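Moving on, here comes subunit A:
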Amino acid sequence: MERLIEILQEINDGVDYETCTTLIDERYLDSLAIISLVAAIEEEFDVQIPTVEIVPENFNSAKALWNLIERLQEEG
Partner candidate 1 sequence: MKKLILRFIIFILILFIILLILSRILLPKNNTDEAGMNNSRAMKILGEESGTVDMIVYGDSEAYASIIPLQLWNDYGYTSFVCATSGQTLPDSCRIAYDTLKNQNPKIVILEADTIYLSSEISVPVSRVLYEILPIMEYHNRWKSLSLNDFIGKIEHTGRDSNKGYYYLSKEEPADDSRYMEESDEIERIPRLNKVYVKLLKNYCELKGAEFAIVSVPSVNNWNYKRHNALKQFAEEEGIEFIDLNEKKDEIQIDWSKETADKGDHVNYPGAKKVTKYLGEWLNKKNILENHKEDINYNFWKEDLNIIISTGNYY
Partner candidate 2 sequence: MTYTDPVFLCAFLPIVILIYNVLPQKHRWGVLLVSSYLFFWSISSKLIIYLLITTGIMYVAGQWINKVQGERDLKLKEIEKEHKKEIKAKYNKKTKSIAVLSTILLLSMLIVLKYSNFLGTNINSLFGFLKIPVKLAIPKFLMPIGISFYTLQAISYLVDVYKEKIKADKNLGRLALFISFFPQIMEGPICRYSDTAEDLYNGKKTTYTSLTFGTQRILFGMMKKLLIVDRINPVIIEIFDHYPNYDGGIVAIGMVLYTLQLYMDFSGVMDIVIGIAEIFGVKMPENFKQPFFSKTISEFWTRWHITLGTWFRDYIYYPVSLTQKCRDITAKARKKIGNYYGPLIASIIALFCVWACNGLWHGDAWSFIFFGMYHFVLITIERLTEPPVKKLLEKTKINSDAFPYRLMQMIRTTILVFIGELFFRAKGLKSGLNMFGKMVFNFSFAQFGKVFEMGIDVQDIVLVGVVVVAITIISILKEKKIDIRQSIANKNVFIRWTLYYLLIVAIILFGTYGIGIVHLDPIYANF
């Protein structure tokens, strides 16, 4: 989780990722940021995020994103 927040901060450091739940809705993360994020997560956590998972619900908060990563790791 800490590593994830580091990754997020690299992309946009103007957000409090611990509390923010509107990363997509408020445009803190735009479509380019999503691509960077996906690439970084895939490398860091050794998972593959399929396009179907790219929905606001999974990206709106660091917590949701972390849940997604954990789920993908389990499914392996």
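The candidate set was assembled so that all candidates are chains of the complex that A comes from, given by their letters.
Simple rule for what comes next: a contact is a pair of C-beta atoms (placed from the backbone, for glycine too) under 8 Å apart; a residue touches a chain by one contact, two chains touch by 3 or more; residues count from 1.
Quantities reported herein were computed from a predicted structural model and do not represent experimental measurements.
Chain contacts in this complex place subunit A in touch with candidate 2, from the set 1 or 2. On the subunit A side of its complex with candidate 2, the touching residues are 10-11, 27, 30-32, 34-36, 38-40, 42-43, 49, 51-52, 54-55.
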